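Before we start, here is the structure in question, set down as structure tokens.
A single protein chain has been omitted from the complex, and every remaining protein chain is retained in its original position.
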Amino acid sequence: MHAPGNTLRSQERMEQSTGYRIDELARRFGLEARGDATRVIRGVAPLAHAQCDQLAFLANPRYASDLACTRAGVVVLRAEHADASPVPVLVASDPYLAYARLAALFEHAPASEPGIHASAVVAADAQIDASASVGPGCVIESGSVIGPGVVLGAYCVIGPDCTVGAQARLGAHVTLVTRVALGKRVLVHPGAVIGADGFGLARDQEGWVKVPQLGGVRIGDDCEIGANTTIDRGALEDTVLEDDVRLDNQIQIAHNVQIGAHTALAGCAAVAGSAKIGSNCQIGGSAGVLGHLEVADGVTITAMTLVTHSIRSSGVYSSGAPLEENHAWRRNAARMRQLDAMARRIAALEKQVEALTKERS
Amino acid sequence: MHAPGNTLRSQERMEQSTGYRIDELARRFGLEARGDATRVIRGVAPLAHAQCDQLAFLANPRYASDLACTRAGVVVLRAEHADASPVPVLVASDPYLAYARLAALFEHAPASEPGIHASAVVAADAQIDASASVGPGCVIESGSVIGPGVVLGAYCVIGPDCTVGAQARLGAHVTLVTRVALGKRVLVHPGAVIGADGFGLARDQEGWVKVPQLGGVRIGDDCEIGANTTIDRGALEDTVLEDDVRLDNQIQIAHNVQIGAHTALAGCAAVAGSAKIGSNCQIGGSAGVLGHLEVADGVTITAMTLVTHSIRSSGVYSSGAPLEENHAWRRNAARMRQLDAMARRIAALEKQVEALTKERS
Partner (left out) sequence: MHAPGNTLRSQERMEQSTGYRIDELARRFGLEARGDATRVIRGVAPLAHAQCDQLAFLANPRYASDLACTRAGVVVLRAEHADASPVPVLVASDPYLAYARLAALFEHAPASEPGIHASAVVAADAQIDASASVGPGCVIESGSVIGPGVVLGAYCVIGPDCTVGAQARLGAHVTLVTRVALGKRVLVHPGAVIGADGFGLARDQEGWVKVPQLGGVRIGDDCEIGANTTIDRGALEDTVLEDDVRLDNQIQIAHNVQIGAHTALAGCAAVAGSAKIGSNCQIGGSAGVLGHLEVADGVTITAMTLVTHSIRSSGVYSSGAPLEENHAWRRNAARMRQLDAMARRIAALEKQVEALTKERS
């Protein structure tokens, strides 16, 4: 491995950052400080490696053993762990949530100069707010509107009739194909493609006939779209993501899908055409939802599960067969093909045994 | 949600578009018109929301309930639904196919000026037809040929020794790595990568040894390649897609795969090296086909199925365990690991019961 410089650099960055006293952090985020609250914190680090000017957190009990020997400046944790800490603590009912907010103080988002890079290609009738930052080589086509504070990374291609809401940030190589509207503060990671043709095909004698895809895509405020994720535009109406939907990398959202607010999908999940997913759902990695189905609010789907029918009530749902050593798996999997026959044999046995039992009495 | 302007714009576009009388549409597409056939149609819309100058269709019975209260100018439907329509109809044996052709009249593909954008980087010996449109920043390397009427979106990178057939359209950020040939009218969506190295590795004591990938990729006429889909070039011979193959988004086609004409793969499907898939197959979303297998013509594979052996006859094939509420699933999945033992216990019971039954008589 040849990359020590990397980690070093990011740690230096921490040291340079402004410091905050622990009691100041407690006040700002409504947390209870215990121990010497006058220490100054200049960055964040993992519990096991944090220095005396860095903040660490303990949320997952899996890592509780790291607490005893931590040298962190302060640890964010639940009350139950406070006494076990050798260093000052900030007590939080949800340490991970508290950490998320605290860490933001120490994050250094690359500053982006407002203005349009000389190499960008912008249509005469595109509207770009003066406070927006348009990176090298961006293409912005006719009828598109780029809002205030927007940052477009290098080589973003914004097709015709798109709108990008205030403070949205697009990484490099993001493509909005056509009729795509992004809400405020939307974050899109590199390589995502939003608004490509839905996969609509009719069949005649000669072969496939493409169905025109005349809709668009509407993405609400505060959504996050992962790297190389694809979201197709609707056939007639729009594909819709409501506010605060979070998509990980390499997710596929087909045409006319609707996803409710605060729903999150993990990496490589796929949702087929016209499926309607409720709000506050969590879809696991590599899971799939078939077309035209409905999934209720508050549903959790575990990883690599295939949703083959609509789900009407909240809860946790799964499919799939369990992990096994390959030889055992082969034996059991072969029996899967005999499962219906096995069930019939059990029923037959039950009849025979009932008969034998009757006779006896 | 902050994107009304978007939908509005696309509807305005409809209104501006040229109109067609219903009887004219009937004549042009060989359909039977019923009701007032003099109405003028200027666009298409969903059955539930169509206006009096818009065409709608009813194919999926799931949406039949929308017919009674539609205000569409005309509805394309099967004869059996005609009497139930409150508005004029166009009767078609396959309404979805008829709609696909009708809707094309109202589609407004972005016009592309012939010519090479000033920012494109073109090799001295590349041949680009005068009627082709080469977008901003496209790179066209040595020995490549761009045919008549081709449209290359922004930042397409066409590597050495590639050919792009007449009227092909490539979206933004498409990469043809090397030795890739696209047929006529091929449509490639943004971010697709065609012709990258196949994943060929040999092993020695020190580690992996890369196997040179010396083949290419040949894609027939009228194929469609989805956004962020990847198709590797062959190790020695070419990876081949025959005419009218349709690939959705984020599909992975490994080196030396062959796919027959008119076969369609849905999103996130993956085909491993040297697999040979017949013509007129349909592969569901997130499905997989293992390497070196053969799949016959006319095979349908359901979503998230893994094809682990060759399929010799047409039909529908599936794998996987069904969706359940998680607690029930856990109980049943645990038994999967006991399935072979269960089968043996059933056989033992059958012997004992047979013995008991014999004795009794």
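Per-chain numbering from 1; labels A and B assigned in written order.
Simple rule for what comes next: a residue touches a chain if its C-beta (ideal position, glycine included) is under 8 Å from a C-beta of that chain, and two chains touch if they have at least 3 such contacts.
In this text, all values refer to a predicted model and were calculated from it rather than measured experimentally.
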item: Touching the absent chain when the full complex is considered, from B:D66, B:D94 or B:E324; value: B:E324
item: Among A:P88, A:G171 or A:G200, the residue in touch with the chain that has been omitted; value: A:G171
item: Identified contact with the non-displayed chain, of B:P46, B:G149 or B:G165; value: B:G165
item: Contact set of chain B toward the excluded chain (per top definition); value: 119, 121, 137, 139, 141, 143, 145, 155, 157, 159-161, 163, 165, 173, 175, 177-184, 191, 193, 196-197, 199-204, 207-212, 214-216, 218-221, 228, 230, 232, 236-238, 240, 242-243, 250, 252, 254, 268, 270, 272, 286, 288, 290, 292, 302, 304-309, 315-322, 324, 328, 331-332, 334-336, 338-339, 342, 345-346, 349, 352-353, 356, 359
item: For chain A, the residues touching the chain missing from this view; value: 1-3, 5-7, 9-10, 44-46, 49, 60, 62, 94, 96-97, 99-101, 103-104, 106-107, 110, 117, 119, 135-137, 153-155, 171-173, 187, 189-191, 222, 224, 226-228, 243-244, 246, 248-250, 261-262, 264, 266-268, 285-286, 303-304, 320-326, 329-330, 333-334, 336-340, 342-343, 346, 349-350, 353, 356-357, 360
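One rule holds in what follows: only the chains that are shown with their structure count from here on.
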item: Gap in Å, rounded to a whole number, between the CA centres of chain B and chain A; value: 25
